[in-house]
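In this view, the complex is presented without one of its protein chains, the others remaining in place.
On to subunit A.
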Amino acid sequence: MATEIRVPTLGESVSEATIGRWFKKPGDPVKADEPVLELETDKVTLEVNAPASGTLGEIVAKDGETVSPGAVLGSIVEGGAGAAPAAAPKAEAPKAAPAPAATPAPVPTAAAPGAAKDHGPAVARLAAESGVNPASVGGTGKDGRVTKGDMLAAIATGGASAPAPAPMQMRAPSAPVDAEREERVKMTKLRQTIARRLKDAQNTAAMLTTFNDVDMSAVMNLRNQYKDVFEKKHGTKLGFMGFFTKAVIQALKELPAVNAEIDGTDIVYKNYYHIGIAVGTEKGLVVPVVRDADLLSVAGIEKTIADFGRRARDGKLAIEEMQGGTFTITNGGIYGSLMSTPILNAPQSGILGMHRIEERPVVRNGQVVVRPMMYLALSYDHRIVDGKEAVTFLVRVKEALEDPARLVLDL
């Protein structure tokens, strides 16, 4: 008996995933709960584990294909290594074969009649024969029309495998000598989502950024004084994020618009504080959320963030852990950024940008002194946050960090 490998439930609002890669080949022995393939979704990359022990049989959904929750990815055939697995996949093949063969076929026939109207007859023929949708091919003809040459090129570069409604590629062709030195790579789901969401945020919000600077002396002194004791007691390092998160929450409480979001013609004020912490990973940026951060101690926040960081790098964050944030903190300082204008994590209305700490001459009581300074940036949605609120917010964050006693006293 074969056990089907299916796409697991991907979490709310996730309707499809792309096969990242299969770790096993058909015929490879697999153990129950051993990861057999990687799925990429809008939000995370997740591993799918073997539902049973046996031998990997048919692979139905190949690398790069898009699948929906519940779809069959492949199957595991009973029995360990030996003669059986070789025969078993073959026996499975006829059953699974009609599916992939049948799926691409209807696409070109469906596409052809429409295509024939907009393109020349040669393009229509190639579309029908190859399954490449002319709409997905960049046209070099008059007014961007797709020519036979464009189609032949698209087919030659493997366009045949992408009959899906790919975004219009309107890029002008490069000079041949340059084209040879270019590399075309399909964007991962995560990258596509990042691209879409960032642009959506820019298109939707009336976004602008206000700046301030903060003298980090007090926080740094505090940290130097207590870091060993802290680590001993809590089992995690004392960083800056705990202070920043606390300072942000205190400011959000005073200025609730920054923690709100627009829903149609309503403003939704959120009387809870789920703070997203942007984490860079190899595949792109992810933003896990510290839930009810206002109820956590500095140690609790530091621990949560440290755990997120580790798991983000390993691609082990769950989708739920990245949903529901009300405000985001991003730290470009760890890469050396002096100043930046972060883009909102829609539908949130504020994002705090941290930057590098640098010793700079500043004036204190009429004297030029050297202080560890950091620029702060707050990008906000001017539709619901007024300039006064935004500036005050940033001033409150600054005050709390320059005098952490305010955090204790709630000032």
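One rule holds for everything that comes next: a residue touches a chain if its C-beta (ideal position, glycine included) is under 8 Å from a C-beta of that chain, and two chains touch if they have at least 3 such contacts; residues count from 1.
By our rule, contacts and distances are computed from a predicted model.
Missing chain, UniProt protein name: "Dihydrolipoyl dehydrogenase", from among "Paraquat-inducible protein B", "Dihydrolipoyl dehydrogenase", "NADH-quinone oxidoreductase subunit K" or "Rod shape-determining protein MreD". The residue touching the chain not shown here, chosen from A:51, A:120, A:309 or A:347, is A:120.
Residue A:149 is the one among A:70, A:149 or A:235 that touches the chain not shown. When you scan A:27, A:141 or A:309 for touch with the missing chain, the hit is A:141. Across the interface with the omitted chain, subunit A contributes residues 120-123, 125, 140-142, 145, 147-150, 152-153.
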